[in-house]
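Structure provided below as structure tokens; questions to follow.
The complex appears here without one of its protein chains, the remainder shown in place.
And then chain A:
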């Protein structure tokens, strides 16, 4: 989850998010260096005591400040396109989960074998136990096996919602009547939080998403328990 005053991206929990994180660092470094350089030039020019009133043109510097930006743009575009195509790779999922958006909660359906479905409501602030996160915890988490390709089909039962988990690098709009596919792999076990990302009414800010990645055995035990309870 994001912490107070956090400016950067959350730690990656999937290979795609790792790529996005590194690309973000790369692009940010480039624009920081350019901005620092431009600021330096401006300060130098503004504080200079002498001025040359007779410079009208200069082929050399014109060439440099045309070619260098072109090269920098190529250095940004190449990793960007690489990631763009990586996002579109064909997946072979091991598990399909449906995430349905409602006003104002998510419901998850695991129907590859049996029909398992359950709702996931936010834990109200007054019911939090010490150590839990305000506005982020949910009563039932979406449990997934770690290191397995997962397909999530996102839809909605009433209005537009959006299913997002930043640390997995996932955001997908939930549109009524439409089934949107997103795929990811959780590379490490853990609990990953997200929030509804499309305005959907009074409690839009109070329908969080919690994904829990566990070893396969634990996932199988959990799903058996959930089926019994249903």
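Criterion: a contact is a pair of C-beta atoms (placed from the backbone, for glycine too) under 8 Å apart; a residue touches a chain by one contact, two chains touch by 3 or more; residues count from 1.
By our rule, contacts and distances are computed from a predicted model.
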| item | value |
| --- | --- |
| Name per UniProt, for the chain absent here [options: "Cytochrome c oxidase subunit", "Integrator complex subunit 11", "Auxin-responsive protein" or "Dynactin subunit 6"] | "Cytochrome c oxidase subunit" |
| Absent-chain contact - pick from A:181, A:205 or A:221 | A:181 |
| Option from A:98, A:140 or A:171 whose C-beta touches the chain left out | A:98 |
| Residue ranges of chain A at the interface with the undisplayed chain | 90-96, 98, 100, 109, 111-112, 115, 117, 151, 153, 155, 157, 172, 177-182 |
